[in-house]
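One chain of protein is taken out of this complex; the other chains stay put.
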Amino acid sequence: MNDVSNRALSNLDLETPDKTYLDSNELVINMGPQHPATHGVLRVILKLDGEKVLGTECVIGYLHRGVEKIAENRTYTMFNPYVDRMDYVAAVSNGLGYCEAVEKLMNVEAPPRAKYIRVILTELNRIASHQLWLGTHALDIGAMTPLFYTFRDREEILKIFERYCGARLTTHAFRIGGCQYETYAGFEKDVKNFLAFFPPKIDEYEALLTTNRIWLERTKNVGVISGADCIALGVTGPVLRASGVQWDLRKAQPYAAYSEFDFEIPIGTNGDTYDRYLVRMAEMRQSLRIIEQAVNGIPEGPIMGKVPKVIKPPVGEIYHSIEAPKGELGYFIVSDGSTQPYRLRVRPPSFVNLQALDIMVRGLLVADVVAVIGTLDIVLGEVDR
Amino acid sequence: MAEEVKSPAPPPPPEGEKKPAAEKPAPAASAAPAKPAAPAKPAAPAKPAGPVPVPWTSPLVEKYRSQYGSGLEAQTYLGQNYFTVDRSLIPDILRLLRDEEQFDYCVDITAAHYPKREKQFDVVWILYSFPRNERVRVKTQIADGASIPSSVSIWPTANWLEREVYDMFGIQFDGHPDLKRILLPDGWKGYPLRKDYGILQQDKEWVQINLGIESGQ
Amino acid sequence: MNPVMNSALNSGMAPVATPFFFYMLAGLAVIGGVLVITRRNAVHSALALIVTLLAVAGLYLMLYAPFVAGVQIIVYAGGIMVLFLFVIMLVNIERSSKERRFNRMWPVGLAAACALLALFVSAFAKGKALFPDRMMTLPESSNTQQIATMLYGEAGRMGQYTFAFEIASLLLLVAILGAVIMTKKKI
Partner (left out) sequence: MPNFIMSYLGSTVTPGEAGNQFWALIYVLIIFAGVSVAVICMNWIERKALAHFQVRLGPMRVGPHGLLQPIADALKLMLKEDIIPSEADQFVFWVAPLIGLLAAFTVYTVIPFGPSQAVSDMNIGILFMLGVSSLGVLGIVVAGWASNSHYPLIGALRSSAQMVSYEVAMGLAVVSAILMTSLNASGTGTLSMIGIVQAQQQQGVWFIFKFFPLGLIAFVIFAIAMVAETNRAPFDMAEAESELTAGYHTEYSGLRWSLFMLAEYAAMIAVSSIAVTLWLGGWMRPFPNLLNAPAWDFIFSLFPGLTFLGLAAIAFVGTARMPADSFFKIQRIGLAVFAALLGFIALLLLAIAVAGRFADASVGARFRDGIDYIYWFVLKVAVFMYLFIWYRATWPRYRFDQLMKIGWKVMLPISLGVLVVTAIVGVIVS
């Protein structure tokens, strides 16, 4: 443990001695904020020896919008759409976390049918997020084609979102207390169609990558992080699970209706990029399992709990977190009894996971930095908020 | 422009922090559910007061209370446990929580600003224990300008989290290896998540110098 | 009359070996050589050196030594110069271009150059005596095979230079191994 902290703490000396860096073998280059492989506006300052990475420093905040400040100036209801803009590839998960946190603070609960709808949409969103990850990650490693395959199939999920709530990306699907919309006619059929449609597509992705020699060489033993390091660095989600820690908030502290479903938590053993790939691929299959159970067992009933028109939680504070596709997404809300949060803190998984980049890439090559950024699956909208 | 736009309804400095101490023994049993958020929904609009914090009793708390006495309060609110501890106890408590109670995962570090209070800031650690599958929050109050020991040596993950708190609230963390702004640019003046920082406020000087525009709005 | 055959007959055996081409290539080689030592920027010098090497390869072609010309291009222009550039790119051009170009050794260099010049002049003056006029016979197509015979010998017989060639190969092999050992910390 101490070892980890030392490595994570060791400061980078990014000063270039006397501007003659070409003289020595050390090269400081700026990866980003405009760079094709930094997934947005991440800027990584790399200190290189030839192509070997001696150290990194992340410069973030280019997309900072002050979401937490905005929250203090909006009512609980008005703030709901803002959370979609953090991790915009998993907007549904963000909404679920926020709505559940406020519900918990108000001590109300969504009705079972709403919970099932939430589970279905959130798991679909998890698949969509993982698809986007897979496509961009493969593109970073040089395989162009999976990107187009995943976008093709992600379209089916977005169509379901669009039919359900009108939006495709920033869905704003849930409301505090339940769901705004009843499922549309044919929702279940659409979801079931997707359940039949998607498994062969996962096989297709895997046929392209899983046993591909180059893919194996590029991902095996790259960006290795141990489970203990993950915990010390607060890394959660598939990255933690790929390091062999079987921990998923859906099982550990079930929320929504997850306690009613039967699914497994896929884990890896080596904690390398390849294991993270396998874990996410397996998670997509598990998500399909959950969706299948949910859509078959979806109960009838109201979709909105008994919440007042004006959301006014009592004085107090609450922390609620869910398992977002990237890791633990938490909301810490302090209420002063008014209609606006007194303080709303988002615990963003991408932000915390990104911290592990440095110890994951030290000693690797530039090409691996790209692979590791891809495998961390960060979304800069969430890192910077 | 800078100051006129305050939050539309300036929230009163909540006394939520004081209240629990006063009402601690009172109607606890009726309102506070034991573990999950209870299905019993309060008929919300009528009753202003919801559930209130109740004392948290567990061997863990007893142990610490006997060790530290009055500097430490343990409470439960809506099934979530938290300590309110004196600032001086912070490094000890955090280290003990990790080393002896297996709270090996620091989920989050954050703060809240109460400008009308004497000790203006609440600093909150949200901890989780993998072996116990249990969360606990540790809260402390500090005054503006006061510093607080860094917990980076306890949980490496605290590095960026503390930097963000510093960035947003201006709270100093002693012993942090690299305490500088993280989300805002380095030369920025002001700490945006303080309550006296308006939502439209910005560091105009920085914007004009670095972006070459009059205003970022 | 077939114009193809016609032109082939008219131009004779050596259509390119004209004084014009010789002086052009020789001039290029000399200009390149001068540029190599006068440019402050090492990369410019390297490019000039490539020009020189290519011009010399052209001269080899004119001397009916196409194999040597090809090897010159592959080994020097294509291989060694790339490595040169590789190294040059890693040193700081800006600083080295500010340094004095000629150090205290320049009188020695000048003396060596003068001696070489004197040698050339004397060779040119006594050329008739040293090299009998027009004794060189043009090989019918290529000297590649002759080189091979000299180096490797013909069936059952050792070549003129086989031993020297093998020694040189061995020397290079040793040099390669030495380089590998010196640069690699752990083998």
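Descriptive notes on the structure:
Per-chain numbering from 1; labels A, B and C assigned in written order.
Basically, contacts are C-beta pairs under 8 Å (C-beta built on N, C-alpha and C of every residue); 3 or more make two chains touch, one makes a residue touch a chain.
All figures in this text were calculated on a predicted structure; none of them were measured in a lab.
Shown chains touched by the hidden one, complex as a whole: A, C. Residue A:Glu217 is the one among A:Asp49, A:Glu217 or A:Glu264 that touches the chain not shown. Only one of A:Val41, A:Leu63, A:Val92 or A:Ile141 touches the absent chain when the whole complex is considered: A:Ile141. If you put the hidden chain back, the residue from C:Met89, C:Leu116, C:Met158 or C:Leu171 that touches it is C:Met89. Contacts to the hidden chain, counted on chain A, fall at residues 27, 29-30, 35-37, 51, 138-145, 147-149, 152, 208-209, 212, 214-215, 217-218, 365-370. Hidden from this view is one chain, which touches chain C at 2-5, 7-8, 11-12, 15, 41, 43-44, 47, 50, 66-67, 69-71, 73-74, 77-79, 81-83, 85-86, 88-90, 141-142, 144-145.
Following the convention adopted for this analysis, only the chains that are shown with their structure count from here on.
Just count the C-beta contacts per chain pair and the biggest one is A-B.
Distance from the chain A centre to the chain C centre is 62 Å, each centre being the mean of its Cα atoms. Centre-to-centre separation of chain A and chain B, using mean CA positions: 24 Å.
Among the residues of chain C, none is found touching two or more other chains.
Of all residues in chain B, none touches two or more other chains. Contacts from chain B toward chain A in the complex involve residues 7-9, 11-12, 14-16, 19, 33, 37-42, 44-45, 48-53, 77-78, 80, 104-108, 110, 112-113, 124, 126, 130, 133, 135, 137, 152-153, 155-157, 159-161, 164, 168, 177-178, 181-185, 192-193, 195, 197, 199. Here chain A touches chain B in the complex through residues 4-5, 8-9, 11, 60-61, 64, 66, 68-70, 72-73, 103-109, 231-235, 245, 247, 252-253, 305-308, 310, 312-319, 321, 328, 330, 332, 334-340, 342-343, 345, 347, 351-352, 354-355, 384-385, going by the rule given at the top.
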